[in-house]
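Here it is: the structure, laid out below.
For this depiction, one protein chain was excluded, whereas all remaining protein chains were kept in their positions.
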Amino acid sequence: MGSVQDPAGTTARPDVPPTADPAEREEGKDRIYVATQRQLIWWRFRKHKLAMAGLVVVAAFYLVAIAADFLAYSDPHDTSAQRASMPPQPISVLDGGRPSLFTHPLIGQRDLVTFQRTYVADESVKIPIRLFAHGYKYKFLGIVPTDIHLIGAKGAPTENSIFLLGTDELGRDIFSRLLVATRTSLFIGLAGVAIGIALGVILGGISGFYGGITDVVIQRMIEILRSIPTIPLWMGVAAAVPHTWSVERVYFSITLIVSVIGWTELARVVRGKVLQIRDEDFVMAAELVGSKPRRIIFVHIVPLFTSHIIAATTLALPLMIVAETSLSFLGLGLRAPAISWGVMLQQAQNIQTVALAPWMLVPVIPVVVAILAFNFLGDGLRDAADPYS
Amino acid sequence: MLRYIARRLALGVLTMWALSVLSFVIIQLPPGDFITSYIARLSQSGGTSAVEEVAGLRRAYGLDQPMYVQYLKWMSQILHGNLGMSFSENRPVADLIGERLLLTTVVCVAAIVFTWAVALPIGIYSAVRKYSMGDYLWTLFGFFGLAVPSFLLALVLMYVGFEVFGVSVGGLFSPAFETAPWSLAKVTDLLKHLIIPAVVLGMAGTAQLIRVMRANLLDELGKPYVVTARAKGLSERRLLIKYPVRVAMNPFASSIAFLFPQVVSSTIIVSIVLSLPTVGPLLVTSLQTQDMFLAGTIVLLLGVLTIVGTLISDLILMWLDPRIRLAV
Partner (left out) sequence: MNQPLLSLRGLKTHFFGDEGTVSAVNGVTLDIPAGQAVGVVGESGCGKSVMARSILRIVEQPGRIVAGEILLRKDDAEIDLAKLPANGEAMRSIRGGDISLVFQEPMTSFSPVHTAGNQLIEVLRLHRGLSKEKAYERAVDLLRMVDVPSPEKVMDSYAWQLSGGIRQRAMIAMALSGEPRLLIADEPTTALDVTTQAQILDLIRDLKRDTGMALMLITHDLAVVAGVADYVVVMYLGEVVERGTVEEIFGAPQHPYTQALLRSIPSISGPPRIRLHAIAGSVPHPFDRPSGCSFHPRCPVAIQGTCDTVDPPLRVVGEGHEAVCHLVGEGQPGSPIFTMQDLETRLPALAREPESARDTMLEVRGLGKSHALHASPLARKRAKVRAVDDVNFELRAGETLALVGESGSGKTTVSRCILRAIQPDSGEIVFRTQAGDRLDLAGLRTAQLRPLRNEMQMIFQDPYSSLNPRMTVFDIIAEPLRVDGAQGKQEQVARVLELLELVGLPREYMRRYPHAFSGGQRQRIGIARALALRPRLIVADEPVSALDVSVQAQILNLLLELQGYLGLTYIFVSHDLSVVRHVSDRIAVMYAGNLVELGHRDEVMESPRHPYTATLLAAIPKPEPRATTSAPPHRGTRPNLIDPPVGCYFESRCPYAVDRCKAERPTWQEITPGRWVRCHRYGELALSGIGADLNSGIHSVHDRSSGK
């Protein structure tokens, strides 16, 4: 088929951009012209410094969580009254100018007046610390059985030698417990978030796509759920979980409870997006060329808000962490022998304990940092999700 | 307007019903009925003479009948003002809850008032001085407010108060007033003690509200009517307060609807950390001791509290926005 005749001959091909521009500039533009949505979002996201920092921190958290047992050195469940409530003890890295890793043994004494146990480092003795030492047995990634840890004491049980962040009332190493707790607290959210997202996307999508009475019912449901104070409800349900259940089962039911209430925000976002996209002319254009609803939903509607779902997920995870921490803190969530940030903080409920062993408050730091990082990341993703706004 | 009120009221009633079902489910969830645990408790303490009493209770709550009958009986008891008995305390629930519920409300309202009083000016400042140093600082503060769960904040405050100032920051009353009858001095004492809980509970909401206010105001500041007002020759300050701030107040007012449930939620945990005599600690003990009757009732009453809060926010919104007020 030939081109349309152009009688005037002056407007040969309108809209072809002027060619006078320098070639390299054109190239740069060309890169943008053929960039996919995902690339545009990523370019925009990269400009967000806080969000990038959030991304790095979140990634670091998950790496630590995956390698928790390897990075830990003491068995997190090993109790001993002999080393209860020990203060943090740093590792020395220099021995008279030469690089060397060692620590000193701590000698416990009981103050005869206050009956408190106090600890003094014995500077004359050095306990060398070696890398990739053998320690308690665990399964790496839950599959490979091993007992190699990043560090371990040489010549003495590691449990009695290294106390990077001190010990708790039962003499368990806080640093090692914290690493294992990180794994629990970061992964406990995922299942719940997945359920919440599935619920949110499906219910929100149905609500927006079909509208009418379905929409009204789902919207009212959301309004009702949102006006219910969540914590008392979680507590009620969590308390009702039988004591006889295994830790994993309790674990799972808690995430379930949290997610059943947590889907509403995403549902609202998805509904709004679907309503907005449904009104776009390109959806009607697709209908007019005979596309079936399935094609319209999966080719035209869903890809346009996947970035919003990712952002929502990132913002939902910290809520999950807070929920778990709060419930466990109250003794209604995870219980020993499970280790999570909330379980660790439970011991800090008593002001007397905290006053005597302030290092018990250490889990507050990862909680706050993780939530902050997730929020920065989620915010950045949300802003970048609409490359044209 | 009437239709709007009717709609909101209907929704409130619907929510209330949903909540009562949920509370009932919570009561029912543990294995056996709540009488079983009562019997267990009685036999533990050695009392065996209460068999008849137990039978009476079973009849009163229709425990031998289908679930929905039990629910209806429980509801009708509650609607008649009979909140039932706490089996662990062996006292009527109403007695246990009464003053604590009032104090819970007081604490929550104080937190909301704090949130508003702080978030409004900061939100305006952040929007007007967008990308200024102050804006960044407040944004950062906002992120922290959001990131630190209120009970952790309370925990840290407790520790700092204890370590640095050597005072216990908990409680709502000085020891002298704890059991004293209500008087002006007691109210003053209460107000003094309210500051810390209000700040702790209000922090997360404040952070959220600053963001809401900033975003809304930024939206409004770009609207043509603001340019019109400026083109009229109004001074910046007058224009700002009369137009965009006024319009941005709407979402601000409707924020109670989501703030209130949050604050009520947080009160529970914060009360435990700060040992506030609200329903929070009562709820936790009742759950720990499986006193489900008491727990269910508390959950229900807290829900009612938030529903009332939401309704109030709807009314404020209506009063603020002619578009809602004048709509048919």
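Think of it as A and B in the order they're written, each chain with its own count starting at 1.
Note that a residue touches a chain if its C-beta (ideal position, glycine included) is under 8 Å from a C-beta of that chain, and two chains touch if they have at least 3 such contacts.
Remember, it's a predicted structure, so these values are computed and weren't measured experimentally.
Peer 1: For subunit A, which residues reach the chain that was dropped from this view?
Peer 2: Looking at subunit A, the ones touching the missing chain are residues 1, 3-5, 7-8, 10-11, 13-18, 20-21, 29, 32-37, 40, 212-213, 216, 279-282, 284-291, 295, 300, 303-304, 387-388.
Peer 1: Tell me, which residues in subunit B touch the chain that this view leaves out?
Peer 2: Its contact residues with the unshown chain are 130, 222-225, 227-236, 242-243, 246-247, 250, 320-323, 326.
To be clear about the criterion, only the chains that are shown with their structure count from here on.
Peer 1: Rounded to the nearest whole Å, what is the centre-to-centre distance of subunit A and subunit B, using the mean of the C-alpha atoms as each centre?
Peer 2: Chain centres of subunit A and subunit B, defined by C-alpha means, are spaced 27 Å apart.
Peer 1: Which of the residues in subunit A come into contact with subunit B in the complex?
Peer 2: Going by the criterion above, the answer is residues 220, 223-224, 226-233, 235-237, 239-240, 242, 318, 322, 325-326, 329-332, 345, 348-349, 351, 354-355, 358, 361, 364, 367-368, 371-372, 375-376.
Peer 1: Enumerate the contact residues on subunit B facing subunit A in the complex.
Peer 2: Against subunit A, subunit B makes touches at 11, 14-15, 18-19, 22-23, 26, 29-31, 143-144, 146-149, 151-152, 155-156, 158-159, 162-163, 168, 170, 257-258, 260-262, 264-266, 268-269, 272-273, 283-284, 287-288, 290, 292, 295-296, 298-299, 302-303, 305-307, 310.
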